[in-house]
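Starting off with a structure, shown below.
One protein chain omitted, others in place.
So, chain A:
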Amino acid sequence: MSKYSVLLPTYNEKRNLPIITYLIARTFEQANLSWEIVVIDDASPDGTQEVAKELQSIYGEDKILLKPRAGKLGLGTAYIHGLKSATGDYVIIMDADFSHHPKYLPEFIKLQKEGNYDIVLGTRYAKDGGVYGWNLKRKLISRGANLLASTVLGTGVSDVTGSFRLYKKQVLETLMKEVTSKGYVFQMEMIARARQHNYSIGEVPIAFVDRLYGESKLGMDDIIGYLKGVLSLVFI
């Protein structure tokens, strides 16, 4: 039976971690699948690790793996760190802030099995995918950024920056050795390199719930950083 590891990098997720864990556990148990969650916590000052330990006592230490780190060291290295302890055949990366709902995981898994895909990504932009909480300006920026990256890089996927993905473990390990960028660009680089390796990529439409709590700001620095990132990926 295939086993699925969910990598959850956390920083100050004391409030969200138990809930997202419950939802992931519920989804996997209902679908009768073998699973584990790897919590990679970057020394959260709010007590996220204590919460993770409590969850271990509820779900078992074989289901909730806690792999802490000494400080805020970034997403890419968090995945690398988490991968070392993951015992699943497949690895899922997702956000812990409820923008990605675990209820889609059985669809990801089913599609992966049907097509033997190396990667399955959640798309906000194709088929019945969508978003909650985006005004017109946000849609323009996000769709614009996606169109720019898709056109320049020729990635052939509908959602280049999405971070709700399932990978074959070997595929993720291979890509993580090569990827060097951070943030949005990291997710794009994963896809760009996956294309170079000719990995097969399937897509599942998802509803992305943005910013359940609070507002996000997009500054000029972010925009310039994004453009530089896309440009750098032309030369990989």
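Here, a contact is a pair of C-beta atoms (placed from the backbone, for glycine too) under 8 Å apart; a residue touches a chain by one contact, two chains touch by 3 or more; residues count from 1.
Throughout what follows, contacts and distances are computed from a predicted model.
Asker: Considering only the chain that is not displayed, what protein name does its UniProt record carry among "MMS19 nucleotide excision repair protein", "Sorting nexin-30", "Dolichol-phosphate mannosyltransferase subunit 3" or "Exostosin glycosyltransferase 2"?
Answerer: Its record in UniProt gives the absent chain the protein name "Dolichol-phosphate mannosyltransferase subunit 3".
Asker: When the complex is taken as a whole, what residues of chain A touch the one chain not shown?
Answerer: Here the touching residues of chain A are 14-15, 18-19, 22-23, 26, 54-55, 58, 98, 101, 103, 124-125, 128-134, 136, 139-140, 143-144, 146-147, 151-154, 192, 196, 207-209, 212, 233-236.
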